[in-house]
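For this view, one protein chain was removed and the others were kept in their places.
Our next item is subunit A:
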Amino acid sequence: MKKYDAIVVGAGHNGLVTACYLAKSGLDVLVVEKHDYIGGAAVSLELYDGWKYSNCSYVCSLFRPEISRDLELYKYGLQVIPYGGGGVLMENGDHLAALSDHDAARQEIARHSKKDSEAYDRYSANLMRQCKFIKPLLMRTAPDPTSFKPRDLQELLYLGKRFHGLSEPEMYEMARFWTMSVVEFLDEYFESDVMKAWIAGTGIIGTALGPCSPGTAYVLLHHYMGEVDGNIGAWGFARGGMGSITKALADCLKDKGGEIRAGSGVENILVKNGRAVGVALENGDEFYSDTIISGMDVKRTFLKTMETKHLPDDFVRQVKRFKIRGSSGKLNIALDGLPEFPQLPEGSQVTRGDFHFTDSVERMERAYDDWKRGTWSKDPYLDVLIPTQIDPTMAPEGKHYMTVFVQYAPYDLADGEVWDDKNREAFAESTISLISKYSPNFRDLILHKEVRTPLDIEEKAGLTEGNIFQGELTFDQLLFNRPVPGYAQYRSPVKGLYMCGSSTHPGGGVMGAPGANAAREILRDMGAGRQTGRQAA
């Protein structure tokens, strides 16, 4: 049987990014994907005639521009369109509109609190300062803590001082920031409930923590770190849905001679004498290579897709400990027309961007309480978008596609309940009835809906427990601790076996950075003098 230079397990965007970079360096690369479709959590499937959904991830910001440029993804049709608007529809009939013009935004916020309207600048400046520090670390392999004396937080502070000339007070500020809750952080700036709720939402998305839980301030930053055309923190739609990102990557890979096999789930990563030698598929096929790269999450990779006897006990224990709790669900809805939201002024931009209905952190924390009790939120935090107002490719003319991200929903239901059709429908109903409270014609416009519970996300995207980031983004699981201390540099205890998914540094989101970083480390290990199949041929 043919031997490849490298085999990537999982055609998520990170696996594909790694594969593209390797193929670009002349390697003979095979990607094997369990599902009949590629993309993982960056996927667009047509489940209802004429509609393309962004079934999992739905907005793009984090995807690193360096990767688009290196791989010339524009050639393969990738176009990210920034969107404006967004805001919060409030229970009392008012709203908070997110406006991109600085002075307009200030005046809008001032309707709710004059102080907050000005504090917003101060808040943004501080967040940007934090971003400036952390961003350069993203496209680099996480530093090896063993080569520095101080560890963890101390090491970060060291890096801050060393490379970014942070002042003493800023270092303290940073240390606090990394560990505090998003509510604590926002309390230092804002007084109005709706303002705090609007921002705090970003701190809990995909996170099994409440807005008052320590560590959530960082999640906020993680979402703020992206950019669209240099506009830090801006978000956009991938034209045609998030699947067009993975489609572009797949086309790029094929162009460079790479091969993708869909419907080819790996049952076992083959290890011989302590080193990876190939993969055995569920259908019995085997493929061989000295370099196996897993784009799956760490739990799936090491606990389910290989025999743990090949791994040190300590490592296995740490992988088991890795927090990967599911906390979110998703609704994708085909609409017969644009829903009306009568409480918004005519021509309002609120529904053109990401909009929400949670107008206090109190409500958000209550939503989290439901999750802790093992059930979905009765009053969930929703992140809603209607991309078809801007993207003409996702639905027929005059019709619309709505994506609804739902926070919170647990992977395991309490009281002996399971995620069956009845519960799935009840979960969807809590979301639909919330939106209907604000939009009287919404329910009647629904033509089709796809409901994704954490269990569905696990089954259809391959994310363990449905955790959208392949592991939570808390400080103990970041940088040199991601996924586990000592293995933050894409290598594993098994020689020739690498990781490149979102479980690795710098983490989840359609960012591509783990994939690109992994490729670099792999190429480094192969060294300059390597013999590759294609070069030899």
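To be clear about the criterion, a residue touches a chain if its C-beta (ideal position, glycine included) is under 8 Å from a C-beta of that chain, and two chains touch if they have at least 3 such contacts; residues count from 1.
By definition in this document, contacts and distances are computed from a predicted model.
Peer 1: Can you pick, from "Amino acid/amide ABC transporter ATP-binding protein 1, HAAT family", "succinate dehydrogenase", "ComF family protein" or "Aminomethyltransferase", the UniProt name of the chain not shown?
Peer 2: "Aminomethyltransferase"
Peer 1: Which one touches the absent chain: A:49, A:103 or A:313?
Peer 2: Looking across A:49, A:103 or A:313, the contact with the absent chain belongs to A:103.
Peer 1: Would you indicate which residue among A:93, A:345 or A:398 is in contact with the undisplayed chain?
Peer 2: Considering all chains, including the one not shown, the answer is A:345.
Peer 1: Since one chain isn't shown, list which residues of subunit A touch it in the complete complex.
Peer 2: Within subunit A, the residues touching the omitted chain are 97, 99, 101-108, 114-115, 117-119, 121-122, 125, 128-129, 132, 165-167, 169-170, 345, 347-349.
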